[in-house]
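The next block holds one structure in the form of structure tokens; read it before the comments.
With one protein chain removed, the remaining protein chains of the complex are shown where they sit.
Coming up: chain A.
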Amino acid sequence: MSQQGYVAAPPYSQSQPGIGGFGSPNSSLHYGHYGDPNSSYSAPQPSVSKSAVPFGSSAPVGPPPPGAHQLSQTNFQNGPGTPGQQPHRFQGPPPPGNTGASYPPYSPQSQPAFPNAAPASSTAQLADQLNSMQINNYGPGTTPSPGHPASFQSPRLPPPPTQQQMVLPPGPQVPPPPTSSVNGLCAQQSLPPMARQGGIPGPVPPNPNLQQLPGQPPGPGYHPQQANYGPQMAGSQLSYPGAFPGGPGQLSGPQQKKLDPNSIPSPIQVIESDKAARGGQVYATNTRGQVPPLVTTDCVIQDQGHASPRYIRCTTYCFPLTSDMAKQTRIPLAAVIQPFANVPPNETPLYLVNHGETGPIRCNRCKAYMCPFMQFIEGGRRYQCGFCNCINDVPSFFFQHLDHMGRRIDHYERPELSLGSYEYVATLDYCRDKKPPNPPAYIFMIDVSYRNIKSGLVKLICDELKTLLDKLPREEQEESSAIRVGFVTYNKVLHFFNVKSSLAQPQMMVVTDVSEVFVPLLDGFLVDFEESRSVITNLLDQIPELFADTNESETIFAPVIQAGMEALKAAERAGKLFIFHSSLPTAEAPGKLKNRDDKKLLNTDKEKTLFQPQGNCYEALARDCVANGCCVNLFLFPNQYVDVASVGLVTMYTGGTLYKYNNFQLDGDSPQFLSDLRRDMEKKMGFDATMRVRTSTGFRATEFLGAIYMNNTTDVEMAAVDCDKAVTVEFKHDDKLNEDTGALIQCALLYTTVSGQRRIRIHNIGLNCSAQLADVYRTCETDALINFFAKSAFKAILSQPLKTVRDILVNQTAHMLACYKKNCASPATVSQLILPDTMKVLPVYMNCLLKSCVLVGRAEIPTDERAFHRQLVMAMGVADTQLFFYPRLLPIHSLDLKSDAVPAAVRCSEERLSEGGAFLLANGLSMFLWLGASVSPELIQGLFNVPSFAHISTDATSLPDLDNPFSKKLKHILEQLQSQKPYTMKLIIVKQREQPEMLFRQFLVEDKSIYGGASYVDFLVCIHKEISQLLS
């Protein structure tokens, strides 16, 4: 396992103790500390009422009592005493109807959570410590402006220095009244480190390095390295005073000469500055190792020899030269490959290369495909493979003379010589049984048990299919789709339908032998929709009636997949199953599941079993499906536990997509479901795919993460792969790399097109290599890193306790940053938190990952939801993970109606909300429209066509179509947000201080999570502490 990669860290797959170099007692102590508070968040203990303990005195050891929600608590307690609007926001105990259960935990006793045994018991000491803290970038003592949410007003902080630097004012300026439970709570988390460190350093002098802080105008390309990282904090300052978040007035950016209270690095600022610098420009991939714009930045990409970042994104574009270096940095070397990524219409689609019967030209030794990395020599008669250095003869039909540069004359005429991405037509050697493949088939398998019939879902699906089948994907040049379709319904038994075009009406064939399911018919099951249109329409009309008086409520599941797979196998086609399922399959059949959702397992070593499938039936089934090119798409409509970990497994391994609609209601949820279905059906995809990642000498791909199946260590098998699926590949050194030749990667994907052609899609990318650690850090990409960390952590939870997984994440983050600080930062910054520019937002993103419901076991979070998220993330590309972990929060009360652009996002924190505002939040899965309690009536009228806030119905899942610029603009924004997202986001309207707000607030990821996740600031403190430990 790689020493650099998180995933690779031994604990995940091997039982080596400790993690790489982190085994030192010192650091382990650190994890411990970090971990403890962490687990304290997650300790599920609602409504504890142990309060009353004075902070200082608490400091108990042992199992931390329930995590409390300090932030909320803070507000809560302070509320009455603070001026402004604060009282409005938290008016005391939540009304009984609230999401309640999670509310009570916010009672003021977070203290016991502090695992630290340090004798931080006396108030005096506490005060002392607090005094010593320094936090950078305090606003200059402005009072909260009414327009801003004043969530953290408690201790009024003294005006910070007017510099932009994040230097905290000297201790005495911080008045943390010990009696203020709020601050106390917050502070306590950081107390332990202080206590440990014993002394508290004085105020840290302003650091010149800080000058460029967030506000620095982005330079062209990358910033000069060391100068601009995020906040630097003195270690001692990190003891996180509750006061930190500062008043609302402190929000303004440095350029406005106001000090930003949240001057810790802002993802929004990073995104916006990249947008400003590179948005809308042409990005040509002509240089090896060049760092592409962020995923959030729109630009036109021109393939000039390396694959577009839409297809491949790397964690770093400069690999360390040796494995020792790699171990030292612990930056995972990985590439996120999205081989079928959508390309906007203004970019060139992939060229198709056809070498006729000889097939693609490949290196004799390593079998790499002809690509721009091949060096032509001897006048063009031979070429040297860029991957294995083997010298090959150029086939005579391919021969071309070289020009004076040593480049082939036809360089620009041949995509395989000049482009990073292109496709080859595959010959029969690349086909199953050496026979040209049949066009794929789509099989629709509908659960017709009682509940689905009663809910109207079956009718909805059938009605939709009638029109949807006209939109099956096809090649651009073809008139109709070559895809065959078939229909199955099922409850406890399976019903196949013969829809042969020659029949007057469909025939139904019932297969009741579910223990050993089989396909009852071949001819007439998979048909051409055009030919059998009337029979199919007839069938779809009849299905809802056929089962109208069913009372069968038990369902099967594994036999359904099996049946679909067998049908495809018998027809010798690859294909996709669309399964519409709603309940836990309890009928007597293979794959029968029992409800094993046991909350008692949370935060135990057995928690991982919740993510593992029940029995081995589903794994075997997945293997068979992959072997037969059968992709399983699952639409789940559960209203209780359905064991997503088991039923979703086949979907996951076969490159399918899992959709889940909890408590599906026909009225509210149909648009979301139908839109998902439409999009999924029309998706361009490849079937029966095998992916192979080849690398130049010195390193190799060691780990593959995604919705894939692997039979051996090199071939990535995917029953199907669509535009949204990404495979994250980790690389490892097995030799020293070469700075001159760099690190080359070729990803070849053999697949069958929707029309049944066999093709090979090639993506090539070249990376630099360097002996300088700084080079590595300078070319890192945080979004890709997070994608990698998320996937590897989500994979790791199958085999390790969650706590270990979280610890490793924290640890590795600290290590990466510590290594930077140690090797690349100037020595002057010893006690400060120094972040490399490219990793400025790593802590906040990492914190979001750590807080994701998958990694936080809480009784309030349904197990299925966690398994669902886990599965989704495993298949996500960089853009999707970025949005998923750090949702986009858009203020829409101040829209510029003249511009088409989506407004600039704001940071996901409660303090960015305002009572008079309206905000849109999207994370790729769901969307919230949050309305402040005093949002302007004009806005309400404009959006909802109702006179007042009170009239707004929160049941609606869409906005009315109104003929006013505001409504139109918002609709446009919604469309923009939705475009290119794999899942249709259901719009949830949230009114301030009404019940669904709790749900919404989970997505304010910079805040403390109600489920026990640390706030951004807390986490930064913790990381800093870790780093300090590592470096000390």
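Rule of thumb we're sticking to: a residue touches a chain if its C-beta (ideal position, glycine included) is under 8 Å from a C-beta of that chain, and two chains touch if they have at least 3 such contacts; residues count from 1.
In this text, contacts and distances are computed from a predicted model.
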Ask   = Which protein name, taken from UniProt, belongs to the chain you can't see among "Protein transport protein SEC23", "Regulator of G-protein signaling 9-binding protein", "Septin-type G domain-containing protein" or "Beta-hexosaminidase"?
value = "Protein transport protein SEC23"
Contact partner of the left-out chain, one of A:N364, A:Q505 or A:N595 = A:Q505
Note = The one residue from A:P520, A:G615, A:G668 or A:P891 touching the chain left out of view is A:P520
Option from A:L546, A:A774 or A:L1031 whose C-beta touches the chain left out = A:L546
Ask   = Since one chain has been left out of the picture, which residues of chain A touch it in the full complex?
value = 493, 496-497, 503-513, 516, 518, 520-524, 539, 542, 545-546
